[in-house]
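This part shows chain A:
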Amino acid sequence: MNGQYASLLVALPLISAFFVPLIKGLGGRAIKYYLTLITALQAGVAAWVFKTVYTTGKPIIVMAGGWRPPVGIDLYIGHFAALFVLIVALVSFFMAIFSFDSVSTEPTDKYAMLFLLLMLGATGMIATGDIFNLFVFMEITSITAYALTAYNKTGEAAEAAMKYIVLGGIGSSFFLIGITLIYGSTGTLNMAQLAQLAGSINPTVIKVGLSLLVFGLAVEAELFPLNAWAPDAYQAAPHPVTAMFSAFVVKAGLYALARLVYLFSHAAGWDFILKLLVIMATLTVFAAEFSALRQRDVKRMIAYSSISQVGLIALALSVGSQLGVQAGVFHMINHAVVKTLLFLTVGYVGVKVGGTGIENFSGLGRKMPLTAFALTVGALAAVGIPLFNIFWSKVWIIIASIEQGYAWEAGVVLAASVVEAVYYLRLIHTMWFGGWDGMRIRESLPLGTIALFLVLLILAIGVYPNPFWTLAKSAGTDIFNVSRYIANVPLMGVGP
Partner candidate 1 sequence: MVSVLKRSLAIITLLIIGYWLAQGLAGVPFGQDRMLVGKYYLENVKAQTGAVNAVTAIVVNYRGFDTLGEVTVLFIASTGVGALLWRRKKRRTAKTEGSVVLRTGSELLFPFILMFGTYIFIHGHLTPGGGFPGGATIATAFLILYMAFVDYEIPHRLFEPLEGLAGMGYVLVGLIGLAIGSYFLFDWIWQTWHWGAANLGRLFSGGFIPIIYTLIGLKVGTELSGIVDSMLTEEVRE
Partner candidate 2 sequence: MNVLSATGEALVLIGTFFYFLSALGLIRMPDVYNRMQTSTKSATLGSLGVIIGTGLWAVGMGHSVAWIVQTVVVATFILLTNPISAHALIRGAYRSGIPLWNGSVVDKYGEHLKAKAEAAENEKNEGDGE
């Protein structure tokens, strides 16, 4: 089959989202089945793309309109993109199933459209090979995220969405100024050609432009000064959407950040950007971990924990070595799995018990044993206990940072793990040893299956990390090795 059919990754969610207004008369339940069907189809396409990329070992370059890269826009689906597009589609599929139980606020048809478009936005951000197209997809993601954050229509939700909109608006303006500067000094928007020309750009322009791009993406990637929206939005959004934010929206932002930063690795003034990123990432980790300690609401606590893990990923990505990027990508995969599980179970408790405050988790081990078990596994994995998946990625991050001579970064990772252990163990203790009101709650079969699947995945990665580490290695190399990226894109000779 022709590689150009990978454009279905973008076309399918779009056309199905546009189709929803025509079937909205069928009622909420039918629309949720439709949503599940479409996400399953998307997962199928993504699996095909994944298989093609990993068997041929070559990236798929989708050329929109048949124009070769610097002239037209290309989608670059390399090892990283193929892997993460699959993750995006799978997480969306799980969350579409979860939506049956957890989303009852009207209007369901609009929820389905926004859900599909959030998936589309993240897919596009990961796949695109054009810097302005990245901006467009970033806006698709963030505007959908604004709408979904406020979807519950409570005061808190609207407030969180407002914070997000103001920060996001400033961020996207900065990003656009960055694009302006870089376009103004090179005359092209294609990432591969930008990487080719990176050495010849005026160093001040690259410094200012790239730091603006970093600031713009930091809103989506939840890095320190611009992540004030994140905990509120995580808490207020519908439960499936929270899981999607944590599992792939933030990953799309991080990926875009890493891709853009490494594209310009030949440019003068690049070290400056890396230093900026390291500072932002470290501050993110500390600010989030210490806020997480104080939380009484479990969903909010996990949100903070998610942000601090994101800080760790950013730390790994900004080490500046191939191993660092690979470790970062490995941590991204593990984080996606673990946080999907955590938000799924916590959200399910929120739906069934009626809230996500810590008091609702008391005695959960006997009230909802399966959910509590899954939540425990997720919590232990998030702390980084050996035999669980995040242990390995944290180890690799430590190795990578020591190898580059940043011993204190290893200290940051360890300190973060200790703080995480404190609050996660508190949660586990409440669940298994807290008072029980004698009630049993029936757990739903599909969600139990998903949770068990994720638990098994966590254990599988924890016990046999090697195949997954190989995946992460090839995906990380895809980001780090810019010269291969340039060679893979069939640039047409539009040059000076």
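Please note the rule applied: a contact is a pair of C-beta atoms (placed from the backbone, for glycine too) under 8 Å apart; a residue touches a chain by one contact, two chains touch by 3 or more; residues count from 1.
Selection rule: all candidates are chains of the complex that A comes from, given by their letters.
Here the structure is a predicted model, which means the values were calculated and not measured.
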{"item": "Complex member touching chain A, one of 1 or 2", "value": "1"}
{"item": "Residue ranges of chain A in contact with candidate 1 within the complex", "value": "2, 4-5, 7, 10-11, 14-15, 17-22, 24, 62-67, 70-73, 75, 106-107, 110-111, 113-114, 117, 120, 124, 128, 130, 132-133, 136-137, 139-140, 143-144, 146-147, 150-151, 153, 158, 177, 181, 184-190, 202, 204-205, 207-209, 212, 494-496"}
